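The other protein chains are all here in position, but one chain of the complex has been omitted.
Take a look at chain A:
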Amino acid sequence: MSAGEDLERWGGAAAWSAGAELTPMQTLLWRAERHPVQSSTTTVVIDLDRAPDWKRFVAATEWGTGLVRRLRQRVVDPVVPTAPPTWADDPTFDLGYHLRRERVSSREEMLAQAAQVALRPFDRSRPLWEGVLYEGVPVEGGEGAAYVLKIHHALADPLGTVQLLSMLQSGRRAHTARKPLGDEVAAPVGVDGVELAVAGLRADVSTLPDLARTSVRTLGHAAVRPQAVVASALRYGASVRRLLTQTARPSPQLSPRTGKRWTFLTFEAPLAPLRAVARQGGGTLDDAAVAMVLGGLRRYHARRGSDVRELPVGVRVSLDRADDLGNRFAQALISGPLSIEDPVDRVAAVRGEVLSLHTERALEVLDAAAPVVNRMPAFVGASALRTAVPPDAFVLTLPGPPRQRFMAGAEVQGMYVLGPLPGAALTVCLVTVGDTACIGVNVDASAVADLRSLEECLAEGVEELTSAGG
């Protein structure tokens, strides 16, 4: 691993997250947040082969926050929602508030503590992240560590979090002297809420003539061709209705959900057989991940004597191309089959469900509605996010670092993303780390009668897929 490659990647990290304003979708999540039930927090658990030197670790983090300014910035809200919230440097930034270390005696204890960290709400007036280094985690032949990073969705979504972390980690165990720094410390911008609101209002007023013109044009169009407009509106409405209502009912085995008792589980699997199963079923790694979770839930339901045949699963759909490329994604629900025994057939069925979403013109409905919803009081946004049937499980696949990585001299052994539980009983994130799939599962413990059994079943589901492709 050349140091040059590291430098290049770090240069990229400095340019990360350039925009000052929150995007409409980030704004919606920011305003609608009701932690932890409607939370936007992502937690990353990084297994390390040894405890890094604490001083070096703090220095590295200090450097990282200098490189990626966002980590030293806070969100400033306008007093009335005329403008989107804005990022501004936090003049009171203190690394000591955000980074600390603890000692644990087992990995389970670390995961339990990580869940507690994740459940506590952020101080919304400070930079939106928190890191804890857990020392004393036993590993083969000694003592390892785990770094738990909790990050707000407004700062980075799970995909961005993993990207950011992979960018900041080093390709070498040794220290790199003369690491690049971000731009010279920009003067903390003294943005306040009143100014923001006024500026937003001024912008709104200046765009009013344009807005009026557009509205008149739209109305004129509707008056001339009422049939076309009505037909198009009906089709859009039908699509919204299908997306919101035409999936399986939530499973009674995964309720009642409170969203207040998070339990973190982790699994790992070799990537090659998972990709092989995906290929056999004509699908992608995402489809295989969904099929894997369904395999686990299928076993759990069988053990509980339940005859649920399908359940709603939340997936991420690329709006650009089907094959996981592109930058625009929509969250949507599919009916995940529980009745299919053959894992390859299950992958194919999931593939069909996911691709079928592409016929829905309303797939982007939440994205499209976000700017409008954002001008309304926060509870409107909160309920907009709740309108859909909540899925039983969210399943997400994220590309992690392709090669070996180090943090302050400790080797990264695994990287698990534990997503929030916005109404779901489980959130599953599969991160590809080198040739391994690191699977992090956040479970709403109040919704699951037998947590141990669920863990066993999910492990069997992972095993089923890896052996089918092996």
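Following the convention adopted for this analysis, a contact is a pair of C-beta atoms (placed from the backbone, for glycine too) under 8 Å apart; a residue touches a chain by one contact, two chains touch by 3 or more; residues count from 1.
As a convention for this text, contacts and distances are computed from a predicted model.
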**Complete:** Name check vs UniProt for the chain missing from the figure, options "Taurine import ATP-binding protein TauB", "HAD-IB family hydrolase", "Phosphate transport system permease protein" or "Hydrogenase 4 subunit B", returns "HAD-IB family hydrolase"
**Asked** In the full complex, which of A:101, A:242, A:275 or A:303 touches the chain missing from this view?
**Response** A:242
**Complete:** Filtering A:220, A:282 or A:470 for touch with the omitted chain leaves A:282
**Message:** Looking at the full complex, which residue from A:274, A:349 or A:393 touches the chain that isn't shown here?
**Reply:** A:349
**Request:** Among A:47, A:360 or A:464, single out the residue that touches the unshown chain.
**Result:** A:360
**Complete:** Touching the unshown chain, chain A contributes residues 234, 237-242, 245-246, 282, 319-322, 335, 337, 340, 345, 348-349, 351-353, 355-356, 358-361
